[in-house]
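Structure incoming, see below.
Every protein chain of the complex appears in place save one, which is left out.
A and B are the chain letters, set down in written order, and residue numbers restart from 1 in every chain.
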Amino acid sequence: MNFDFSDDQKMLADHARQFLGETCTFDRLREFVASGEDYDRALWQQMVELGWPGLSVPEAAGGLGLGVLELCLLSEEIGRVLAPVPFFSTVCQAVPLLEQAGGEVADSLLARIAAGTCTVAVANPDQGHSLELGGNSCLDGALAPVAWLHCADVLLVTASETDGTAVLLSVELDQPGVQRERLAAQVLDSVSAWGAAHFDKALTTVLARGELVVALNHKLRLRSAVLLAFEQLGGADSACTMARDYSLERYTFGRQIGGYQAIKHKLADVRVAIELARSNAYYGAWALYTDSPELPRAAALARISGTETFTLAAEENLQVHGGIGYTWEANCHFYYQRARLLAVAVGGPDQWAAELLESIR
Amino acid sequence: MDFNDSPEEAAFRQEVKTWLAENAQAYREPLPLGPGDIRIAEMGREWQKIKARGGYAAISWPTEAGGRGATPIEEVIFAEEENRYHVPVGPFVGIGVGLAVPTIRAHGTPEQIEQFAHPTLMGDILWCQLFSEPAAGSDLAAVRTRAQRDGDDWVVNGQKVWTSWAHTADWGILLARTDPEQVKHKGLTFFLLDMRTPGIDVRPIRSISGESEFNEVFLTDVRIPDRCRLGEVGAGWGVAMTTLMNERANSTGESLLLPDVSSLVRLARERGLAEKNQRELAALYAREQGLKYFQARQLTALSRGEQLGPMSVISKLVFANVLQDGSAMGLDMLGLEAAFLATEDHRVTRFQYGYQWAAALRIAGGADEILKNQIAERELGLPGEIRADKGVPFSQLPVGR
Partner (left out) sequence: MNPQELNDWLATARNWLQEQAPDYSGKARQGLTMDEDLALGRRWQALKSDAGYACITLPRQYDGGGGTEMQKILFEAEEKTWDLPNTYFGISLGMPVPMLLRYGSEAVKDELLPKAIRGEHIWCQLFSEPAAGSDLAALTLKATRDGDGWRLNGQKLWTSWAQYSDWGIIVTRSDPTVPKHAGLTYFYLDMKSEGVEVRTIRKLAGESEINEVFFNNVYVPDSQRMGEVGGGFKVAIETLMVERYAVSDEACGGISAERFIDIAARARIGSRPALEDGEVRRLLADTLVERQGLRSIHRRAMEAIAAGHEPGPEGAIRKLLIAKRRLLLGAAAMDLMGPDALLYDSSAAQSNDPVNAWIEAPPIRIAGGTDEILRNTIAEKVLRLPQDHRPDKGVPFNQL
């Protein structure tokens, strides 16, 4: 039985945890929110220097050529610190999409990503319905909300040709035919940023067409579910640790609150949920890695456990902190809001529950 | 990352498979016994003898004791392969091999080891564990059964409860109080008790499901020779700790008789109730499957020669709670059908049995609350419980019910 990550993979995760723990602190998150910056460019630059954007890009295209298992572990570490960078869309979503789509344009985009000169926003496949694709692959219409759309270099979006054929497009966002803005309304999760775009005869490149697009999107969805489950796991684990630490510092009625069973059992419940979520996430990683026919079931399991666990951990972390937990200064809100964001990010809990039950025969 | 055996594990598994194919043919079909039928214990002796001939009777024991010195992962592999057959294994044999003899080997005299180790290995001695009492469950050190010195003997009076397989056991390991004036952990002594001694009254407990492997054991002026004392007088708590350390949380019941979440989902679908309970069913299934993959991670750790951490207790904790929640949902879906115990429908009896057994399982071998304390204290590093009994002589503690 070898159902675990290898020592090399764990070492990579340890390095990532150390690096992110030192750089991406709560203070930095608060500064980021106050600055109104699009994303944390300095942090992203450091990640580029570590080779993270090109982690799973083939070596031929300038990447590190590592696999999805390494990506799982990095996602967990990024989830732990809630890093405000377009890692998920660029590295977890765009890279495999481009790799599977293939072709010259895709290859050059992969090389740019690996070189750290390109960030990508990825629209959910069902968001492109209102876009119109005219002659010469010119795009018209509006798109929102998409994470990092206002600041990414490239957009990957699924649209339909006039005859209804699905096409996967790449759109260079810095062109006259694209008007973009950061969504002004308050975004629930303050350390992520969402954008809207308006296209007026925007130039695009068709990366894939027809059945291939449907297959790509299907795979994208399952892969996103597994990798997000790792982000959720990281967030849950770190919220649980934060609650534990606080329960040891805080005294009430002459005792550490962590000594009361009301708190001990609450945190034990969270810890148990994390252990189960971790096990399901690992199974998702295995299914993704081996491209198992079990992948739809494994992705749904990882996603359902991840959502339930992060929600529980974030809510109870705030609750354990008491009143202070509800203040901006206390940082509990970062997890509380992110948990809800991730719950709906690639299909909500109802949808995944239905798919999971479908897989049981 | 994979679910495969290492080469050594694969070789061991193959060896076991071959041996079982030659020796377990008689157990291809289910045993002709209902749940709770005690005849399984007698059958267990036979199977134990067969295993002993093949060298598999006590694979975790060191080779010099007649075992194989197997690693924990080899134990698991053997159990997995063995369970592909309908072999009569269970606590009736497991208590002796897994708990009593390892304790005797750690604390006993050469004579005691000589007397008990080999016969237990051969299935000639079956054991029961006389620890819990009406007022000593989670708080085991609160046992009140008294052992008083009388010449070369000890005279024991008291009551034990929840004693699995006491009705089939030849010997018992017994924890009794020899000095109530000491603080509670210090006045205990550990004994080996011949279950045929006069004064022992074993009464099966009728559980909520109407059948039981559990017993109450009443001890009235039971004489135990001092040579059957294990360890020093007053050192019983330390000896009992050895027993408890060997008690693995794998007593999850006869799984073939219990419903799983997949069967619950199928039932829900059949009754048109799957959609209504979609989120709840999915969450329950995710817990069940999460546990399955958690166990795969635990096996991986064993396979790598690592120690299991405090989280290993979740196997029973999660299993029991998923079983209770799932069985309750299943019974709800079955409606009035579920109200009749004498039903012929195999599926109905499974949910009924699951629901009843789960209630016991959430308590036995560490109640939910105790296990959560363990996770909170050992895994999360939260403070221990406040103990009102510290340093107080046992005789002065409040008794309650």
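One rule holds for everything that comes next: a contact is a pair of C-beta atoms (placed from the backbone, for glycine too) under 8 Å apart; a residue touches a chain by one contact, two chains touch by 3 or more.
Fair warning: this is a prediction, and the values are worked out from it, not measured in the lab.
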item	value
Options A:G36, A:G135 or A:G254, residue touching the unrepresented chain	A:G254
Touch with the omitted chain, as defined above, among A:A61, A:A343 or A:I360	A:A343
Touching residues on chain B - with respect to the absent chain	273, 275-280, 386, 388
Missing-chain contacts mapped onto chain A	124, 145, 183, 185-189, 194, 251-255, 260, 262-263, 311, 315, 318-319, 322-329, 333, 336-337, 340-341, 343-345, 348-351, 353-354
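FYI, only the chains that are shown with their structure count from here on.
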item	value
Between chain B and chain A, distance of the C-alpha-averaged centres to the nearest whole Å	43
Touching residues on chain B, where the partner in the complex is chain A	1-6, 9, 73, 262, 265-266, 269, 274-275, 278-279, 281-283, 285-287, 289-294, 296-297, 299-304, 311, 314, 317-318, 369, 371-373, 375-377, 379-386
Residue numbers on chain A that touch chain B, as the complex places them	1-6, 69, 240, 244, 247-248, 255-256, 258-259, 261, 263-265, 267-269, 271-272, 275-280, 282-283, 285-286, 289-290, 300-301, 304-305, 308, 349-350, 352-354, 356-357, 360-361
